[in-house]
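Attaching a single structure in structure tokens format; questions to follow.
Omission of a single protein chain aside, the complex is shown with its protein chains in their original locations.
Presenting chain A:
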Amino acid sequence: MPYLPTSQAYLEQSALLLEAYPNGTRITTKYNFPSSQKPKPTEESTTPTAPIASLTIKTYNPTSGICLKYRTNKAAEVGRLITSLGKLAGGANVAALGLGNAAAAPVAQAGGDVEMTDAPEEGTGSAPAAKTEGNKGGKGKKKGGKGKR
């Protein structure tokens, strides 16, 4: 499973996973610095660039093989994330996490996901359509869009 786009999506999905498999599901937090160092001494005069660490959180269940990940490099998120992990450890469900759209209960989860993945596709589809419209003098958006696809 790839990285989830937002911490909120990660926490929601993790809560669902923990709910489904309360035993044996583990959460790993990795705080790491990039391993590959580019040759520093040559460019040290420009800026003393300290490598930026990143924080990766992974929820993994070996039985189902489900793995959820989220990565960030913002220090501001650490406190909130760890506190949320505590809530997850305590067996909090999606609603108890106190997330923004907690009202969108587990049932609505699948629908929300589909919308999220669909939205950018539509955006990219309509953008070229609009361009062609300008060129051709407006022959109907939908046709242009279909032709492009």
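As a working rule, contacts are C-beta pairs under 8 Å (C-beta built on N, C-alpha and C of every residue); 3 or more make two chains touch, one makes a residue touch a chain; residues count from 1.
The definition used in the following text is that contacts and distances are computed from a predicted model.
Colleague: Using the UniProt record as the reference, specify the protein name of the hidden chain from among "Exosome complex exonuclease Rrp40", "Signal recognition particle subunit SRP14", "Rab proteins geranylgeranyltransferase" or "Protein pelota homolog".
Modeller: UniProt lists the chain left out of the view as "Signal recognition particle subunit SRP14".
Colleague: For chain A, which residues reach the chain that was dropped from this view?
Modeller: Residues 22-33, 35, 37, 50-55, 72-76, 78-79, 82-83, 85-87, 89-91 of chain A touch the chain that is not shown.
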